[in-house]
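For this view, one protein chain was removed and the others were kept in their places.
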């Protein structure tokens, strides 16, 4: 069987997560996330982000986290602004539009967007014949595996606050981002700079589950109604609470992210040492080496990965490491690379 | 702590389910439910219902199963018909309306609805100033814990087919229903009589997860798009596939349902023996004894359960048993009942 | 051809309205309701209701007025409360649900609803598993042709304000209602008691058009976006502004309503004098006499009208007069009634 570098959700869950689920046996708990495990996990999130006032809600996945949060914030005629490569614009099958809202796009640089491009868009939307952009969606890390610096995120946050825009961060790969050596942000920084974000479990060792964090008091009201209304409230909310407790109580979450990042670093370095370039610098657990197309064809016999960009005789492919990637898999790939 | 008879999702998951999740370690799998475990679980469902042509899709919970299926079937002006006590009408926070569709209601008898009442509704909706009812929603077991007989479901199915209505069954408690001694339906009967249904995992031993089954070929197209579009596609779909494989491969699903039903039978009998009546006969794992209100107040000191119906000095309460309910809990309740 | 007592929109428009449209020739005006005619008409509305701060917007019809207003007010999980006979619940083909919101119903008395029944509904909706009722919809006159008294509307308004509910009035037949001898409300009273309402033109002499009035400052923001967003903004908004100017500047609107009401009064009295009862007292321009079914069949040969309520050998039918109903039509009907 081929080794899979397609994504960071190819392995089920870290053993500690599964042990936490098994440990409680038939202990009874309240339904719908009102259990003590979810409560403790929410407190661990609040401690992590150093914001005791934050509201924390657990849901099953990233797309539903995005659509619940975004549709909870916007009035009907309001729109969300996203990078043109943004997950909500490209890869969520119109889930945001299904809630009635347009996704407006701005050109990104390797996945990141900046105030000037957003401002141009805002200024173009000047009357009632166009939607009213009201919320900026970013992700950390981005679709390009890149990270915002503290200065960049602060600029974005300041711009949004000055302009009356909310700022929401999709943190499906937040762990990977914060493990990056080029990222100087902390969880606490993020909580202070955005209005809402989520901390992704699915792509960092959980069986499933994301922790939505609402920082801005104005966005907190009735959020549990909105979760239920979109079908996102789990009867056994405890199943996510237990996982996040296991991930957060002793720093496992960051440890797993760090491993993924370390593996990606070795992987990228090895590929560069073998004489191949990257499309842009590797910053987190996904990166984009440029290979000759015939080499790609040969590599595909042993490894699974996604195409990214056609460049004539060459092409960029996407390689992703995870919390579970063994160094041996990377070494095998690098060996094959040299031999082919 | 009080023993909880509020619902059948107060305990996390059967050990075999959790073992199945733990057993695969870091084995890699395809994302989004395209993995081999989900594939095998889907085949087990097809075998169970004796319908090799059925499409099977796994999602995380009942509300999202309902909204994905219902909104996948209806054109914008079409409506779903439900019992006035139906879960989609009462307890899903407008999740169906959020997809743009009205839920029309008909009066039920202990949770069940019949062709004559539906036909009256259909005939009242005779022109374009009213929605067009196009789909009938029922649940098995019902909100009243009752079950349709084969004759009743056949009547309903015949009526729907003759009238051009689709028939969809919410099977959140399908296991419990089919374990009922008064239910003469089989999985295969149901598959032959409805257009779509789901087999509930969450309320019968799974950590989470429901298996949507689409029987009618006309409703199958693009269903994976529709799952993703509502945020219901799990990145690690394998997490549900593995659970259903564990539940179905050796009959565990029915065994757990049978336990819940057996406990409810003993429970109901004990209560009747103690001199109390039921609101209507106990058919599955939830039933409704009628107690004096002061007795209810005392029972609440040791047990959690839901109010159901105010009847003056008396009231009906809802008691629910689960796959995990120990006989000792029931005996304790019955003892207390006698002592108070 | 049969004379039509089915509704009050069977005749096109009062001559003064059409003259106002013809009078401006090819005078140019701003598009989208930003013209001076709409501006003057809005001022006439503000003068009529004695509320200089009100926002006034013109749209083409009642259903779209209702759906724009209601969907502009509610957050996604919030619901509107309506009489079970309410137009938005029965006769708008799910237009409110199409914007994502459930319509909750309370039992009405001849079309009117009262705080106790609403309060029961509100108290039943106590947690996040149910929609959150946030807006009460009433109509004046009601579907039963009845009117709220000032005391009744004040009670309703006080209840809503105390309970945190918005109050919206569908005024498709507001003119007819305020012409009623049993109605002691004024336009100004209404503006002070509700959060938003509309003054219906279509059913009182206009070619088409309704004037939405927003009284509550919190509901005013971005309303023009919301009108456009639902397709309700007319390129030639002037076409409605001109009509409302014609209807309001010299009291034509009330004069036409008064005529309809006067005709209905004579009509109802004549029917009662002929020995037939009404289902409930005639208060506005529509009322419900009870006739033997064979009489109804004969009357239908010469007159068009709607069935209302089957009562065995007898049935109640709905008769409607309009701004254009000639006394001769009523006399002819009464003559036929005596002869048959």
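Note that the chains are named A, B and C in the order they appear, and that numbering of residues resets to 1 at the start of each chain.
FYI, contacts are C-beta pairs under 8 Å (C-beta built on N, C-alpha and C of every residue); 3 or more make two chains touch, one makes a residue touch a chain.
No experiment lies behind these values; they were computed from the predicted model shown.
Among B:87, B:112, B:173 or B:228, the one in contact with the hidden chain is B:228. Looking at B:6, B:28 or B:71, the residue that reaches the missing chain in the full complex is B:71.
Per the touch definition above, the residue from A:41, A:56 or A:79 contacting the chain not shown is A:79. For the chain left out of this panel, the touching residue among C:3, C:276 or C:308 is C:3.
Here one chain is not drawn; of C:49, C:74 or C:95, the residue touching it is C:95. Contacts to the hidden chain, counted on chain C, fall at residues 1, 3-4, 6-7, 9-13, 15, 18-19, 21-22, 24-31, 60-64, 66-68, 92-95, 98-99, 202-203, 207-208, 225, 228-236, 238-239, 242, 324. Where chain B meets the omitted chain, the residues involved are 32, 71-72, 75-77, 99-100, 128-129, 131-132, 222, 224-229, 233. Residues 76-77, 79, 90-94, 97-103, 128-131 of chain A touch the missing chain (whole complex, contact as defined above).
FYI, only the chains that are shown with their structure count from here on.
Taking each chain's centre as the mean of its C-alpha atoms, chain B lies 42 Å from chain C.
In terms of their C-alpha centroids, the spacing between chain A and chain C amounts to 50 Å.
With touch defined as above, residues shared between interfaces to two or more other chains in chain A number as follows: 99, 225, 228-229, 233.
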